[in-house]
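Beneath this line is the structure, given in structure tokens, with notes to follow.
All protein chains of the complex are present and in place, except for one that has been dropped.
For chain A:
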Amino acid sequence: MSNHHHPVASQAEQEAQFRADLKTGVGKGLKHESADKHVTGEAIYIDDRPEFPNQLHVVARLSDRAHARITHIDITPCYNFPGVAIAITAQDVPGELDIGPLVAGDPLLADGVVQYVGQPVIAVAANSMDIARQAAQAAIIEYEDLDPVLDVVEALEKQHFVLDPHQHKRGDAVGALAQAPNRLQGELHIGGQEHFYLETQISSVMPTEDGGMIVYTSSQHPTEIQKLVASVLGVPMHRVTTDMRRMGGGFGGKETQAAGPACLCAVIAHLTKRPTKMRLARVDDMLMTGKRHPFYARYDVGFDDQGVLQGVKIDLAGNCGYSADLSGSIVDRAMFHADNAYYLGDALITGYRCKTNLASNTAYRGFGGPQGMMAIEEIMDCIARYLGKDPLDVRKANYYGQTERNVTHYHQTVEHNILEHITSELERTADYAQRRKDIVEFNRQSPVLKKGLALTPVKFGISFTASFLNQAGALLHVYTDGSIHLNHGGTEMGQGLNTKVAQIVAEVLQVELDQIQISATRTDKVPNTSPTAASSGADLNGKAAQNAAQTIKDRLINFASEHFKVQPDEVIFHNGHIKVGAHYLSFPELASLAYYHQISLSATGYYRTPKIYYDREKAAGHPFYYFAYGAACCETIVDTLTGEYKMLRTDILHDVGASLNPAIDIGQIEGGFVQGMGWLTTEELVWNEQGKLMTNSPASYKIPAVSDMPLDFRVHLVESRQNPEDTVFHSKAVGEPPFMLGIAAWCAIKDAVASVGDYRIQPRIDAPATPERVLRGIQQLRADIVSSTHVSTEQGQ
């Protein structure tokens, strides 16, 4: 506790430092707090933790049927393998079997019936993963098959839903459609997406003396893990502590889907009194866990001769898989983003939550928003082809206005909209007009390869649409040497949240980042946390930490003002030093002094987002605190003989308000774009006729590799744009919005194909636009040209 070994700087030195600026506060492009540990392999993920003595490894046996009644389970053969400690079925779960996050429907182990290929039926724990796997395979499980529903359109037609439909309505869409000068109808299938976090789902559980558990989990939602572990064990939440240091990627896939392994471990740890770990093999992870919802969209739009929408009717059918999970909110968000950046006119948006016998689809970066936007972006292209216009002109003609045409179909006014500025700036820096001309010329001369260009906007609503989730907490300790320990309710999955939150605390207390230690997110430090999701991590937890830091700062100011007999406004924190009247102290000196004068140096912080509400009955409200904006311009080249393509150039201009950390924000934008592009290009989920996912490993499921990155990739932040709302240091959320910039890649591919039909026919290319779908689109377009020529010839006769 003594500071006597620190040489005390002179007042002159302290004054000089006080006058200098902090190197590591808010707005600096600092590297990720774990960067050095990442590159050396010193960063510890759960599987890297030293194993507990006597630890068990858990492997689940998965259903190989899409829908069947379980007629018989015999686990006795599992015990023939030396080293097997226990094999469990649904009947062995001591507490609640269901681990559905909001509504029931997700049994921890199948209970009497299996509902998808990959559903865990039994779990076996043994001394090693290998033995546990062999033993699990030895169990005898007999089924009586039931009819599965595997197709989203079939589910829609049969009204086979996990939750009821919901509608957004403004004006008289049907009437507007009937009166519109032009009208188009169509449909679109939008593929799902495997998260492919590099670290598969994992949990490691240690039983404690009170019948509780310490749960190490790779989860975006530690509180939910705590709650569900307590629930499956039948113990109060206070017996369970969740510890989450870092994830090897999350992207939404570890919001609800981390609970299964954690709860299985906990049940087995409870039954055996032994520490237990479950790490999913990649294939098991891909079979067991939910993905981005595939969607089926159909639309009916009316528009004037300039391409301006008059009336819009869109049905969005989310393929939810076998249970509700988060599908309610996900399809809601798809509906909230059915407008993307456009004023729809009279609109009727209907969201359906279709039940199919697939793994329960779940949160994934954008949370339904991307799927919602796909339909309207397809519509923009279709209108442009129909009218013979550049798709960008149609998009701009439909942008929300500043003072009119600025209310969404859910009756929230779009404020502080900067998309016109972003678009014109990006058109200029990307040289859109000239390149459009060059590309048309290139395509005229190139028989096989065709180039495409597209510029698409993103307007993304920030806030959890389940309004109560918009809250966060933090816990801050200042020790007597001036070092700071910080915890908050958010989780670090690579997005740099800990770095940003530490920068915020550094800024408030005016200390350098290396003074601040953030340790694992733990439910016994900050309780009742929301998931780190909805791009909200820094907005919510940053504010909570800011509030905690401000509380301590206020205490220190009050203390110093009383102690040194100065006015509170004469106590000024700057760059690790505090000026008190005419006197300077270092932060450690003040912390130590405050301690000796019995001032508490520990504080919690709390934040809840203001202004937001949504009336579900009326389908109206203000569900988003603000919107994040961005735009991307993509150029691609397509091989019209094979459907293969390559991204030649991408320019992005994106709005993050006043950036907390421009380096991290640019990383989120680049990574989000490439992930979004992957979703719409090479990442194809294929199930066989029995409902088994065939693309269940990276050998068959292709996320972007290094050569898929655009050859020329230019990403810029919108400069000098503070978030007008009172967000943390007027920053904006950045996790999800850039994902949807990837839509520009898909539109660019279609643009290249459209050149084959002189830009007058929109090719039908569902997502993902694999080379096969692109080639099919080309074939279909060529057939359309032939038939239209045929028709016009007939008319000519």
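To be clear about the criterion, a contact is a pair of C-beta atoms (placed from the backbone, for glycine too) under 8 Å apart; a residue touches a chain by one contact, two chains touch by 3 or more; residues count from 1.
Please note the rule applied: contacts and distances are computed from a predicted model.
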Practice task
Tell me the UniProt name of the left-out chain, picking from "ABC transporter permease", "Xanthine dehydrogenase small subunit", "3-isopropylmalate dehydratase large subunit" or "Chemotaxis response regulator CheY".
Solution key: "Xanthine dehydrogenase small subunit"
Handout entry: Residue, one of A:Ala104, A:Val686 or A:Ala783, that touches the chain absent here
Key = A:Val686
Exercise for the section: For the chain that's not shown, point to the residue among A:His160, A:Arg183, A:Arg239 or A:Arg282 touching it. Expected result: A:Arg282
Problem - Residue of A:Ala139, A:Ala397, A:Ile664 or A:Leu781 touching the missing chain in the full complex - result: A:Ile664
Completion exercise
From A:Ile637, A:Leu653 or A:Val728, the answer for touching the chain not displayed is A:Ile637
Problem - From A:Asp393, A:Glu420 or A:Asp708, residue that would touch the chain that is not displayed - result: A:Asp708
Problem - Positions on chain A contacted by the hidden chain, ascending - result: 31-32, 34-45, 47-48, 50, 130, 133-134, 195-200, 246-251, 281-283, 446-449, 493-496, 637-639, 641-646, 648, 663-664, 666-667, 670-675, 682, 684, 686, 694-695, 697-700, 702-709, 711, 713, 715, 770-772, 775-776, 779
